[in-house]
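Here the complex is missing one protein chain, while the rest keep their positions.
Showing chain A:
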């Protein structure tokens, strides 16, 4: 029996553990002993391995070597993300490294046949991961899950077995079935579907991939079924929370940066030669878009203009004037770079409550209107009054802006049929989560996911006035804006060049910028996810207003 062990060990040892092969005979005899001695020869080299585990470690090292050779060039995350506890403890160190790689479906063979007892032995390191998985899945509140357990979740196995892939596909099918039941109004069947899906989730890895997205959609569906379509808790997030989530979304992935830089470039080009300019921002948040514009205006040939910025944002509770604070910060920056600057804040909880007189536009100045993912909120139709989008578009037009920059999600989430909307949202947000996987910056990633999760919940579980995430694709916006009296402005090669450079800076290789008839879209692997366009009011008043 000892000879058998030494032969298999010799066969399975990879080059890196060659020192262990020379130490085979003495430690294996110690295997008979109950005491687990640290292997003497390896200890001399600085590694602590229990003699009984030498065989396991050697096999794992071999597997690690093949994984490193075959993995899709993802090795840098080993350097940055993994917490390597105590490399001298060779067994657990190799295990922690191995858990970083997606293993091919060889899970059953991981169970090592212990030749002495002829029993299946699963090593300690693997079993520590297993109990975590059911714990993660049975907790239904995914929001808290992603925040609290981020660290444990990251160190879990990311093993995708054939069984899991099958479960993933089944999960998608069940999601569609459940959505169809909801559309039909068959809530009892939908509820049983939900329970089945939650059971299925325990067998799917929810750290990444379809499991994670499915978890959010299941959450949204259960919210719709059990809490109704009012969407209270989702839309009730405070403005402060929203700003924080928005900020982390800004930093985790390039979509907002792309939006800001592209819009700024278009505004900069439109303001060329004008000395008195006024920018109206439909959603100020932390004002992250404007420092770059202020700096670009400061350095433009001919000197900076007088810049006025009007920021629209939700009213802040408890007396704090957050809009004014942001305005003060921007003013300080503008002062440092010698740009004459004036700020005005307009507090409004909904965009349709804003009236043009609040903006105090001077007729002699050039106006730019900037809307980053705000116009789609106006698409909810209330039959009692004029549709808000038309009201807002008409007063924008009355301001006669030099340019209106519109950035919107490139998705069709405003279809009347629930199932179509659900299907489209599933595809869209799966792609978006895939692109987030490339982000390695914590805690941005977790909070960015919560930001996206809120969008998902709003698209799926709300209706009527509560549903504000009514995304429409670029083609529909083109029709709508042309019909409201705007003509498109081409974004130009400078914007395209800047966007391409910005994306190259992001480490993930999957992002792509495309030009779409004068508009720029940013997407992940040829699926556009966000579209930026620029518009100008048609000067004569002959445009048709839809009735």
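As a convention for this text, contacts are C-beta pairs under 8 Å (C-beta built on N, C-alpha and C of every residue); 3 or more make two chains touch, one makes a residue touch a chain; residues count from 1.
Rule of thumb we're sticking to: contacts and distances are computed from a predicted model.
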- Message: For the chain not present in this complex, what protein name does its UniProt entry give, out of "F-box protein SNE", "Gap junction protein", "Actin-related protein 5 isoform X1" or "Glucosidase 2 subunit beta"?
- Response: "F-box protein SNE"
- Note on the structure: The one of A:286, A:344 or A:476 in touch with the missing chain is A:286
- Options A:177, A:198, A:295 or A:482, residue touching the unrepresented chain: A:295
- Message: Which candidate, A:272, A:332, A:463 or A:517, sits in contact with the chain we can't see?
- Response: A:332
- Query: So that we can see where the missing chain sits, which residues of chain A does it touch?
  - Reply: 73-74, 76-77, 79-80, 240, 244, 247-248, 250-251, 257, 261, 264, 286-288, 291-292, 294-296, 298-299, 301, 303, 320, 322, 329-330, 332-333, 336-338, 438, 440-441, 443-444, 497-498, 501-502, 504-509
